[in-house]
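A short worksheet on the structure shown next.
All protein chains of the complex are present and in place, except for one that has been dropped.
Order of writing sets the chain letters: A, B and C. Residues in each chain are counted from 1.
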Amino acid sequence: MTFTVEQAINWLTKSNEKIQKNKDYLSELDQAIGDGDHGINMARGFDEVVKKLDGNDYEQVADVLKDAAMTLMSKVGGASGPLFGTAFLKISMAVKGEEAVTFGTFVKALEDAVAGVKQRGKAEEGEKTMIDVWSPMVERMKAADDFDASVIRDNAKSSMEATKDIVATKGRAAYLKERSKGHLDPGSVSSYYIFEALAESLEEGA
Amino acid sequence: MTFTVEQAINWLTKSNEKIQKNKDYLSELDQAIGDGDHGINMARGFDEVVKKLDGNDYEQVADVLKDAAMTLMSKVGGASGPLFGTAFLKISMAVKGEEAVTFGTFVKALEDAVAGVKQRGKAEEGEKTMIDVWSPMVERMKAADDFDASVIRDNAKSSMEATKDIVATKGRAAYLKERSKGHLDPGSVSSYYIFEALAESLEEGA
Amino acid sequence: MKKIMNEPNQIVTEMLDGFVAAKPGKVKRIPDTTVVTRKDSPIQNKVGIVSGGGSGHEPAHAGYIGKGMLDAAVAGEVFTSPTPDQVLEAIKAVDGGAGVLLVIKNYTGDVMNFDMAAELAEAEGIDVAQVVVNDDVAIDDVDGRRGVAGTVFVHKIAGAKAEAGASLEEVKNAAEKVIANVRSMGVALSPCVMPASGKPSFELGDDEMEVGIGIHGEPGTERKTLGTADEIAVELTNHILEDLPEAEEIAVMVNGMGATPEMELNLVNRKVQEILQEKGVKTYKTFVGEYMTSLEMAGCSVTLLNLDDELKELLDSPSDAPALRV
Partner (left out) sequence: MKKIMNEPNQIVTEMLDGFVAAKPGKVKRIPDTTVVTRKDSPIQNKVGIVSGGGSGHEPAHAGYIGKGMLDAAVAGEVFTSPTPDQVLEAIKAVDGGAGVLLVIKNYTGDVMNFDMAAELAEAEGIDVAQVVVNDDVAIDDVDGRRGVAGTVFVHKIAGAKAEAGASLEEVKNAAEKVIANVRSMGVALSPCVMPASGKPSFELGDDEMEVGIGIHGEPGTERKTLGTADEIAVELTNHILEDLPEAEEIAVMVNGMGATPEMELNLVNRKVQEILQEKGVKTYKTFVGEYMTSLEMAGCSVTLLNLDDELKELLDSPSDAPALRV
């Protein structure tokens, strides 16, 4: 199985739908342990991504993802803009040249994305950030040998849920120290939506 | 019957008690159609008046009332400071020289007080101010030939209550125009307490 | 009531201490009074400018003390005009032989207390002139109009004129020119709370605003559904312009009532400028900020001042008052 331009567009479109639908929920999560703008930020960014992609003819997955990355970087701001932007940019760079991306390349691309996010955010796993969804995902996919929608969905979900118990040491939630416990990390929840969208785009096929 | 130094002190002491007791009520009345400080203003002023009188030996009613007037003028501020100050100052001036003030002199003194307040406030009867209690009082007393506590009490009370139906044309309540109707005038209510205190001091005698 | 304060009945004196402590080189407080003056008062042969009123309007009035504006400010209790003896102290402290102008806002209490102070000062041989500011067009009856944010322009112009060495009469005339040419109107989104009573000045629904408010938490002249920034700007500006027909070149002040973020004031200013441009009125200078407040009331007022060459020059001349630096 490969990952095509149509699937990439579908991925981003579905990501946008989920984020728009859960915009208020994401902001509420951020209200509890941050500054309450995460839903607004992601919704603004993905709305622009979909607008940007709309009507364009893409030959490569890399071009779709690059446009998404650049749009996120220039329209989101805050912490999530550079981080999600970096993630998609790294994926885009790693899949460059392949019209239909193989599983191996895709996993490698996700691995680059995680490395990029870690470097940008000066963060590691276990600090209650989006990395806690992205990093386990790479580990899990490295152990598989083809795309598997339900694996992706389940892994993202359980990782996202696990952020609840973590005491934050990066991002705004870190200011709250122990009080950050018991709340989901908003960036992990939006990451979960993005992986859920990926799973759906894989299920729907090319 | 005459009005003595002891009665004058008693008058101001009782006025203070009533004003302190009704401080919040007076402020609430002012809240509705003014700026909410009338009780605070009058309470501050009369508290100082009583402090000022305390322990002083007075030979004349005029001296008691002059001290009260000067204290009100320098401690109250706002509209009520100069107005009540002027009222007591005019009374003081008119009763000067009499150790025990006769009814005739007292009525003449109140008449001067009303004239003084009208001039200071550039106001007439019927504008929903304290004048609407003081002016009818003078008219009523001019028709009598001796002090009568119950006449004073009743007259002040009915005049005070009648301010409810007036549309204000002076003071802050005037800003509300028709909306000022249906509310008692705070300065008239404190004037009522002052006349009630006068009635009591007359009843208790020298 | 949620306020950062200590004892409510000490609030004015403590505030003045805090104010003076922040600017020890510029202002001083006359001991045992609520009067703050320029550190270098009295200034020989300069007309002294005294303003004041109840407290709760900060930065008015002490914030306007400085070279080119006020010589002294007299603070009353919260929302209560100061008493004549306090005003007299201010007059005496700033009189440098050229006389003193009192800038009074048109409230019964202020007019009476300042007038009594003027009488006392005259009795002591000091030349005193008075002007009464009544810029609030929310009140139809011109005689009854309140003095609100337009007072700041009177401080500025009178102060500049005095600094330039004008006589008491000339300073008074300049102040009167401002009063004749300045109009304001305001709205409130939330009431204010008197420190001593702890009660809100009125109740407002979540989607309501009071239009035509004063600066003492008095209810406004009308209650309406909360408008957008643009709608509020249109309502206030048009009401003012109706009353200021000859407007050609003007100064604009968008004033916050105490708890209004600057962001919101800028939104209002944006629309005010748009309206003026559409009507062919030229803006000469704009002031956006908190200039004349009502404790922690949320809301804003708009003030327009018609300018001629003299007023422009005086508006532009320097002021080092902390609340209006030019």
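Throughout what follows, contacts are C-beta pairs under 8 Å (C-beta built on N, C-alpha and C of every residue); 3 or more make two chains touch, one makes a residue touch a chain.
Only a predicted model underlies this, so the values are computations on that prediction, with no experimental measurement involved.
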Can you list the shown chains that the hidden chain touches? A, C
Sole contact to the chain not displayed, among A:53, A:69 or A:83: A:83
Quick one: which of C:175, C:215, C:298 or C:314 touches the chain that's been left out? C:298
Counting contacts across the full complex, list the positions on subunit C that touch the omitted chain. 2-6, 11, 14-19, 21-23, 55-56, 58-59, 63, 189-190, 206, 226, 228-230, 232, 252, 254, 258-271, 273, 286-288, 290, 293, 295-296, 298-300, 325
Over the whole complex, note the residues of subunit A touching the chain we left out. 24, 27-28, 31, 33-37, 39-41, 44, 73-83, 120-121, 170-172, 174-177, 179
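Please note the rule applied: only the chains that are shown with their structure count from here on.
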At what distance in angstrom does the C-alpha mean of subunit C lie from that of subunit B? 32
